[in-house]
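Every protein chain but one is kept in place in this view of the complex.
Moving on, here comes chain A:
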Amino acid sequence: MTKLLTALHCSILLLAIGGCMSTVADTNEPVAAVVASGDANKQALERAASELLFGRQIRFSATAFTDSSRVSIEKNQTRDGQGLPLNGRELQAEVIVFSLWKQAEQCWLKREDTEKQVLVEGVDCQSI
């Protein structure tokens, strides 16, 4: 009887572990994500993006990552006092793309050209 109970207990335990593993496997699959609009989320995303740019200043709009998991950035366009671009004849558009991912209930920001990513602290991502 003891052996039976032990075997049953082990089976239940294995099922539970199996179940957990299955769950872990599902949540570990990174999925594209968005965030709710808000100052705290915007600032957290800017901090994460700045880290991926080695400390450079970066500004997102209030709607960044709220309806798409991808946002592209460019260098600030320096303008003259009339509001005209200083460099009005640009030969290249240097675009860097960031993407937002949810994995294991955590939110990750990835810089696409370097494939480096950082954890975005304090942000609740919604998978899409």
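Assume contacts are C-beta pairs under 8 Å (C-beta built on N, C-alpha and C of every residue); 3 or more make two chains touch, one makes a residue touch a chain; residues count from 1.
In the analysis below, contacts and distances are computed from a predicted model.
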item	value
Hidden subunit of the complex - UniProt protein name among "RNA polymerase sigma factor", "Heme exporter protein C", "Peptidase" or "Xanthine dehydrogenase family protein subunit M"	"Peptidase"
Touching the absent chain when the full complex is considered, from A:36, A:62 or A:104	A:62
Residues in chain A touching the chain absent from view	49, 53-64, 71-93, 95-97, 114
